[in-house]
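Heads up, one of the protein chains got dropped from this complex, but the rest are sitting where they should.
Letters are used for the chains, namely A and B, taken in the order the chains are written, and counting of residues starts over at 1 for each.
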Amino acid sequence: MTMDSSRLSRRGFLGMGLAAGVITLTACGSDNDKASSDGNATAANLVMTVWGGESDKTAYQKRIDLLVKKFPELKVTLQLIPNDGYAQKVQTMIAGGKGPDIMQVAESVNVYSSKNQIQPLDELASKAGIDLEKRFGSIGKLYSYQDKVYAIPDRSGAMIVFYNKTLFAAKGIEAPSADWTWDDALAAFKELTVPGKQWGYAGSGWWAQWWSFVYQNGGKIIDDSGKPAVATDEVIEALQWAGDLIFKHGVVPTQKQYADMGADVGGDAAFANGKVAINTTGFWGISGLTKSKIDWDVAPLWKGKQQAVTAFGSGLAVSRTAKNPAAALKAIDFLTSPEAQQQIIATDQDVPANIEVQKSEAFLKPAWMTKPVNMNVFGESSGFVYRAPFIPQWNEMQKAFDDGLADFWLGKQDARTALTAIQKRLETIVKPA
Amino acid sequence: MATALSTATPARERSTSKERVVGVFRASPFTYATLIVVSAVLCVPLVFVVSIALSSDQTVNANTFTILPREFHWDNFTRVFGTDLPMQRFLLNSMIISAGAVIGQVLSSGLVGYAFARLRAPGKNALFIIVLATMMIPAQITMIPQFILFKELGWVNTYLPLIVPNFFSNAFNVFLVRQFVSRLPSEIDEAAMVDGLGFFGIYRRIMLPMLAPVLIAIGIFTLTATWGDFMGPLIYLNDESKMPLALGVQYITSTSAALQAPPWNLVMVGSILLTLPMILVYYLGQRYLYEMDISGGSAGVK
């Protein structure tokens, strides 16, 4: 017995030593990588991680092929990671001491930048002669943290309005436009609603939707000093308006009504089967609808006191452990150039972030489009995009909204009560830098 | 013998032969009724899976699925194979990884479980508590330290982290074998001991044949778990050419934007492709699980 326990404890001790050793090794291991890096300035083997499915792989690979053709000294290995596992895989890679050289980032970009896991790119970009504002317009510095740019925009499209042309024509309503006010929108929703059967609007329960209204109303989720500001009158009024559409006016389906339409049916599916007349969503709605039976078109989002709309997209960042940051940036520079960005259109993947490409004929009349659709909305909307607060605690903030608004979206709580509670919770989560 | 029983007619059951069905094992109409109802209820969702797998993209976009299939887009199945993804390669990788894992678990688990059930040693109980305790730590929390460990071993982007640990058994299987062995009468190994068989001889000659069903069960469990696992391969593998089918299916079903609805028909096709081999394995494997004559050799017990 005694012999046994002493043996075990010795092994235990060894194990502890191993674990501790492993952690220290990682901590310095990564630095060693960096130290031994800045050798060859031109040639580089780059690992690039992106998320998505099989079609995204095609789109990215085509762009990389163009890159390698033009700059044979750059070798880029694409690692496609399924959406659900992306953050975890990248986290493990970095924790293991070696992140990807180039990584796709989006709303949670500042998880990495605030922890110095990706590099500030201002200097490299200006050295390479990239004018972010000129190339990408208002979203040029979207992925910034403490006034430094950490990722170059790659894909970016504003949220747009999808409307059912048949239902609109039947009621003699004109197409939605950027000039619609909240009241115009509400009036149209009401016209287009047949209680229990058809709804005017798909709703705005998703942050990208109701935040647009918040910013239209002059509110902010995080104020300029970096503090949460969701219990302000502007935010409360906007959220209440969104909630009233469901419970006061009945022009948006309730969660129960959605659940009865099918599993995971949200605005996109409800719009595609003609149950709602207006839906606000991203570019992906278009490719989903090209084969649909309904007659539809797109328009820019309406406005409140001012124009504001959420944009969806992603950028490309250079990791701290990249051996050759200059080469990585050179690759990103090319990947976001008009030549490479054309492929995003050709493969029907997304909206290219490059303004010039967004305005090109290829984008306005894509080869795969089966009917005339007002693709100009993306260009038109790009000026209205507000800068969403991509704080380092983005995921926690979203969880706070999900939890705190659960009762609100069921009609059991008003916006002021819900948001006051959320504000309290956010104050413990968000610590201004 | 058991197969003969399964085809026995009621007339034969009444015969006085030794293979006569004991009363409790006789199936009444009520047994059939219950089994049919239960199976039907369990099957409804699966019919649903097939129905969705066969539906058109339009139905998917509008999310207007029905339980019974209305459309038959068999091309959804060919579409999955028509992608750029090396599906055959994925399948092969799945088989390599699963086979390695199954072999490892079957080889090691019987040995360790037998030791915990039968052999006496100081510190055994303490060690057994540790065995159980390792199961009580959620795997998610040791994932990053484990990754770091495998990285230090230089095993990242190889099959090794997915296969090698299986050669050291795991708590679940050790406990399972222990429970199975503890049901067997100890006279058997005591008699063998008297006959001069050593401990390894007892294990190999006597225990192993009797443990066959539980080892096959372990094989099936390991196979299904490894076959369907995509988190492990996701974390440890980087090259597409090394990835298993479960990860390949993730690629087919992943979307470009986070809130985009997945192509449900392809999700279900992928699920079917992943499930079908396992159904086959279970259907064919149950013969060895349940119908083998495992009591042979047990003193006087037929």
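In this text, a residue touches a chain if its C-beta (ideal position, glycine included) is under 8 Å from a C-beta of that chain, and two chains touch if they have at least 3 such contacts.
Definition applied: contacts and distances are computed from a predicted model.
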item: "Acetyl-CoA acetyltransferase", "FAD:protein FMN transferase", "Sugar ABC transporter permease" or "Acetolactate synthase 2 small subunit" - which is the UniProt name of the missing chain; value: "Sugar ABC transporter permease"
item: Listed residues B:Ala115, B:Val156, B:Ala192 or B:Ile206, member touching the removed chain; value: B:Ala115
item: Sole residue of A:Glu73, A:Glu174 or A:Asp402 that reaches the chain not shown, by the stated touch rule; value: A:Asp402
item: Hidden partner interface residues of chain B, rising order; value: 5-6, 8, 13, 21-27, 31-32, 34-35, 38-39, 42-46, 48-49, 52, 65, 67, 108, 111-112, 114-122, 124-125, 127, 130-138, 140-142, 144-146, 149, 165, 167-170, 172, 174-176, 178-180, 182-186, 199-200, 203, 213-214, 217, 220-221, 224, 228, 249, 253, 264, 267-268, 270-271, 274-275, 278-279, 282-283, 286-287, 289-292, 294-295, 301-302
item: Residue numbers in chain A that touch the chain omitted from display; value: 11-12, 14-16, 18-20, 22-23, 27, 87-88, 91, 94-95, 111-112, 115-117, 255-256, 259-260, 262-264, 393, 395-396, 399, 402-404, 406-407, 410
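Assume only the chains that are shown with their structure count from here on.
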item: Averaged-CA centre spacing for the pair chain B and chain A, given as whole angstrom; value: 39
item: Interfacial residue positions of chain A with respect to chain B in the complex; value: 1, 3-5, 8, 18-19, 22-23, 25-26, 47, 51-58, 79-85, 88-89, 91-92, 95-97, 106, 206, 208, 261-266, 268-270, 272-274, 281-284, 288-289, 291-293, 312, 349-350
item: Of all residues in chain B, those that touch chain A in their complex; value: 57-58, 61-65, 83-85, 121-123, 126-127, 143-145, 147-149, 151-152, 156, 230-231, 234-235, 238, 240, 247, 250-261
